[in-house]
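Shown here: the complex without one of its protein chains, the others still in place.
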Amino acid sequence: MEISQIIVNSLIRGAELSLLAIGLTMVYDILGFANFAHTEFAAFGAFLGFTFNSLLGINLLLSVVLAALLTGLIGILLDLSIFEKLRARNAKTLTMMIITMGMGIAIRNISRLIWTSSTKNFPMPLLQPLKILGARITRVQLGILFIAAISMVAFHLLLHHTKFGKALRAISDNKELARASAIDSAKMVQWMWFVAYSYAVIGGTMLAIEHLLYPRLGFDIIIPVFCAAILGGIGNPYGAVLGALTLGFAENVIISLDFGPLFSLGGLFDVGSLQLSTGYKPAISFMILILVLLIKPTGILGEN
Amino acid sequence: MLKIENIEKSFGQLKAVNGVSLEIEKDDIFGLIGPNGSGKSTLFNIISGFYRKDKGEIYFDGERIDDLLPNQIVERGLCRTFQVSRAPERMTVLENMLLAAKNQVGENPLNALLKRPMVERSRKKNLKKAKELLSELDLFHLKDEYSGNLSGGQKKLLALGRIFMLEPKMVLLDEPTAGVNPTLTNNILKGMQNLREKTENSFFIVEHDMGVISDVCRKVFVLNSGEILAEGSPEEIQQNDKVLDAYLGRN
Amino acid sequence: MKKSLVFIISVTLLISSFMSFGTMANEGKPIKIGLLVPMTGTQAVFGQDMLAAAKLAVEETNEAGGVMGRPLELIVEDTETRPSPGMNAAKKLIEVNDVPILTGGFSSGVSMPIAEYAQKQGVPYLLAVPTSPDFRHVGKNILSVTVVDTFKGKAVADFAVEDSGKDEYALMFMNNAFGQKLMEATEDSLEELGAEVVTKVSYELGKVDYKAELRRLFKNDPEAVIGTWYSKEGLVTIKQAYQLGLVNPGEVPWYVAEVTTSFADALKEVPEALTGIKGLDPLEPKQLFSKKFEEKTGDKPVTAFAAQYYDAVRMIAMAMNFANSTEPEAVRKALFNIDDWYRGVSYGGDKRFDEDGMQAHAAFRKVIIEDGELVDYKVD
Partner (left out) sequence: MPIANFTIYLFTMFGIYALFAMSLNLQVGYAGLVNFGQVAFFALGAYTSALLVVKAGLPIAVGIIAGMLASGFFGCLLAWPTKSLKSDYWAITTLAAGEVIRLFALNEKWLTEGPFGVMNIPQPLEGLIDKYYNIFYFIFVLIVVAVVYMLLSMLTDSPFGRNLKAIRDAEDLSKSLGKNTQKIKVQVMAIGGLVAGLAGAIFAHYMVYISPENFRPLETFLIWGMIIVGGRANNRGAILGAVVIQTFYVSTRFVGNYVPIGSDLMSAARMIVIGLLMVSFLIFRPEGLLRERKKTYPDEV
């Protein structure tokens, strides 16, 4: 495959995953637990957007924004009704993690109950691809890259030019201090859920638009998203973006590599072409995850 | 007995411990004081193997220990407590004591299944010792209470009790009386001294309460900004100008 | 401990009471047969369709006087497209509901253990959809209304070679029992016809991204593509193939083993991407069933599987009437007697069994997709 095609594919995959990984890494960092329901809410939000768009006939962009806001609100509500209480009770991260897992199972099946298991397809014009520098890319994919870029710039501005962003970074830098200081951390945490889930919905919708929308979508991307977040170093949103892009690249390269020459030991044996079975594609992110954990568990951008 | 040479440790930009050297002899109580953020806890964490040093060497009983894991350091007889006492939520006080006992046969899962009589014998022995220690520390009445439910002071006493189950050669105590009411503080100090006399081991105490230090310690080290500022007897320290400026002067 | 004991006992009582309800109802009038349908899990999409067809068959049977003068009733159990729940379902049907015969099923992987179990229990199982050739050897109680994979593989290979005259083929089949057997059969037939298979791609079900698989498929520059999909996977694959610029049936023709199954969704969602793709579908004589089905449900049957479910239920009802009994062995034997009489609606309608209870005949319809419609196709 052309190297330009690999880059384009990796960019698209990375863009979709990063919007999901940003929120995951924030919550993980500030609250100290891995949220296993994160990607499930992304899928749920995508379903909401789909409903607004194709059933109520609202414009697609507006539908996605509405769905993102709504899912963000759900995030706030869940924090108020569940996580805040558990934090007050000093519940262990283990408890929190299992709760999110249970929540994920429930959300996934609520989507199934409402929208059934059958797949949904965002109404998008099906067009032959454009050719840019030898790589094929569709208009929809270009749109996805564009929106992802805008979302990331917006996130950067949010982090550096708002009171919320400053407070968030302060807490991230020194959790003990932030708890003692006057920063209204409860309110900040709720904003954080809002942002995390809103971004997750944008990412989830982009995935659904490019591929398909179905209730198990959230579960199917949980490992790559976690992998991206850990690869980038937990708590570092820029790292998450970098991690997502790296993962996207690794997935595309490994699946198209021909290991034949490697195992023929310089032509000694004829093993023909030896490629990783595409059935193992979901395992690539796992392998990378294990490698990262073995070599540098703090991620590429993390400190030791 | 414990010899620290030129230990350095940084967290990102911050140099927490910057070239600390000190030596502690056998069979006595030593103190380490310093203001908040002076690197006391970091130093303790390095000695006990919880943090990796960046540079320097540590010797205990003539053996180099700065590359060992925490449990390996404990095996050599150097034990520690924590500033914020750890107290397992769902383990009773007595279980806490039994947990600390050294070299239990039943810690190996195979032994636990196959060598039942030996496990039983070692359990009886440890149980006896644990109960005695609890009585001495005045915790016996709480033996079946979950350690998570104890008060801060009681947790510190329990931490001391656990340490003595381990029969260490040297103990690192991280602020053993911080946030504890005066009666319990006395209990803790008394218990510490009693036990030390019986077992002839050494103590190295981090404290910010000068009173506690001067009561029990023979020699005190003062740490400031990651460096040793002064060392000497409590009296000498209290009259040292540098120390007064840097630390006591603020009080 | 006491508490848990009390609990266990009450649970047992609860379950038994449920079950006794089941048996009490069993002594009532209707004659019950067990239907295994995947209503959840990876193949849930087809479940509704097949169930509706089976219900239509029951309705028609009852309008025509029922079975031995008694109404026919389906007991429907969900296999969840997973072996364990599938087994639970079959056990419940046989052991609790005491049905004399099972039918339905979908994936061979799910139905295989059920078949083994039914064989042991002496309860006939008339397979409606599963097509693995291995069912032939399970035992006398296992019968089928559909043709095995070897038939289908040969049919699609013949069609492709005859129509395109190409020599180098790339195959893309799902990684489950059905897909793999079909791929084997297709490959064998192609090689017999002197053609070569240059690439084989097995894809995992339920994924949303088959770009890597598609790139593999075209890696060795095949002259034609043969494959089959389930509805959801078919939609993703064809969408992405189209977006990658890989669908040009004028240059590299595509042949699909089961068109409606593969593209039920794609025909609705992305008809433009399918134009020019050719393939096979089980021949439904005169489309009578589809018309009835549409009248009844308002929709056309999504796939040809519906017709197979319909056939299975009608054949069982007829066999019971022939045997004038619901005794399992009698029904099984009667199934071999009705097959000359019954005109089915799937695979051309000839439902004669061979000595192993498998189908011996099948007729396919050759189609080409134009503007989202299946158009009859004739090889020149």
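Labels A, B and C are assigned to the chains in the order they are written; within every chain, residues are numbered from 1.
Here, contacts are C-beta pairs under 8 Å (C-beta built on N, C-alpha and C of every residue); 3 or more make two chains touch, one makes a residue touch a chain.
Predicted model only: the values in this text are computed from it and were never measured.
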Visible chains that the absent chain touches, using the contact criterion stated earlier: A, B, C
Residue in contact with the excluded chain [from C:Thr61, C:Thr146, C:Asn176 or C:Ser346]: C:Asn176
Contact partner of the left-out chain, one of B:Thr81, B:Ser202 or B:Asn224: B:Thr81
Those residues of chain C which, in the complete complex, touch the missing chain: 1, 3-4, 7-8, 11-12, 14-16, 18-23, 37, 39-41, 44, 47, 75-78, 80-84, 87-89, 91-92, 94-96, 98, 108-110, 112-113, 116-117, 132, 134, 175-177, 179-180, 202, 204
Hidden partner interface residues of chain A, rising order: 28, 33-34, 36, 82, 85-86, 91-95, 97-99, 101-110, 112-113, 116-117, 219, 222-223, 226-227, 230, 277, 279-280, 282-283, 285-286, 289-290, 293-294, 297
Interface with the undisplayed chain - residues on chain B: 48-50, 69-71, 74-75, 79-82, 86-92, 94-95, 98-102, 104-109, 112-113, 116, 119, 123-124, 127-128, 131, 143-144, 146, 148, 162, 166
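What we mean here is this: only the chains that are shown with their structure count from here on.
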Category of the chain touch graph - line, ring, star, complete, other: other
Identifier of the chain whose CA centre is least distant from the whole-structure CA centre: A
Centroid distance [mean C-alpha coordinates] between chain C and chain A, Å: 37
Centroid distance [mean C-alpha coordinates] between chain C and chain B, Å: 71
Whole-Å separation of chain centres (CA-atom averages), chain A against chain B: 44
Chain C - residues contacting chain A, complex: 40-41, 44-45, 175, 201-204, 206-209, 211-213, 215-216, 232, 235-236, 239-240, 242-245, 265, 269-270, 272-273
Interfacial residue positions of chain A with respect to chain C in the complex: 1, 9, 116-119, 121, 126-129, 136, 138, 141, 207, 211-212, 214, 216-217, 220, 252, 255-256, 275, 277-279, 281-282
